[in-house]
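With one protein chain held back, the other chains of the complex are shown just where they sit.
== chain A ==
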Amino acid sequence: MSAESGTYQAYRTWVTEKATVRPLISVVIPAYNEEWRILPTIGAIATHMCSRGEPWELIIADDGSTDTTVSLLEDLRFPNMTVLVAARNAGKGDAVRRGMLAARGDVILFADADQSTPIEQFDRLLDKINAGYDVVVGSRAADGATVSSKSALRKVLSRGLNLIVRGGFGISVSDTQCGFKLFTAPAARSLFTLQVIDGFSFDLEVIYLAGRLGLRTSEVPVEWIDAPGSTVDAAKVSLQFLADLARIKVRDLRGQYPVTAHSPAGRPAPSPHNLPRSDRTPR
């Protein structure tokens, strides 16, 4: 092979040397039986994050996988990657919560394990954080999004649920379920401490709570490519989603979300110099 690129050299450093400074960026990936898909996803994310040149960490939140996902990851022995092993399959929401609360970065990205939203989209979400937003939601429904290979069933279910969410919850975000969301660290701590939904509806709960906490939330159109091999039964998940909608609403009406106690004290004025660069120059 030829001379190594700067990105490749940064990757080699990342996989061999423990960072001596706190990460600016954390990437959290929930994983349930992902032995087939997780390594290419890690490769793509590591390439992009190492190209940025900032300290970053990767957290894989296992969700009680019964295949070789955990051993596959632990065998990598990457010093800047943490594998959170779960004894049982508690749900995607539980896995994401554990990952988000373990993250140490100033900004924390939650991304699905299938790389259906290419990691390069991260930079556009970060632009919004640097503009002062607390929560930035990757969206397949916002103007400008490109969606490939999504099944007709999933399109119908998504649109139907979106209508219900908008009407019943007053949430303006047009796609609550895209597995690509970026949070400031204080926002993540507040939201994922309050989150109680362990299943796939946790996204909706988190966005709903963001509104209740007064966090600034933005939606960014993303490129999304359906990744075959999903372990999700869309129809079954949709029914559970409806049940969780009611649960969230009832819980809130009963005052069981202590939003005041967990509300951020107020975000300081945006200080991009403390946050990862969004106007980076590729190495």
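Simple rule for what comes next: a residue touches a chain if its C-beta (ideal position, glycine included) is under 8 Å from a C-beta of that chain, and two chains touch if they have at least 3 such contacts; residues count from 1.
Here is the rule we use: contacts and distances are computed from a predicted model.
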Fill in: Protein name, per the UniProt record, of whichever chain is missing from view ("Anti-sigma factor antagonist", "Hemin transport system permease HmuU", "Tripartite tricarboxylate transporter TctB family protein" or "Amidohydrolase family protein")
"Anti-sigma factor antagonist"
Worksheet, complete the sentence: Given A:T7, A:S26 or A:S238, the correct residue touching the omitted chain is A:T7
Response to the item:
Contact with the hidden chain, among A:V85, A:A227, A:L242 or A:V259, goes to A:A227
Discussion item. Can you say which of A:A44, A:A142 or A:I171 touches the chain missing from this structure?
Written reply: A:A44
Worksheet, complete the sentence: Absent-chain interface residues of chain A come out as 1-2, 5, 7-8, 11, 36-37, 39-40, 42-44, 46-48, 51, 76, 115, 118, 120, 148-149, 225-229
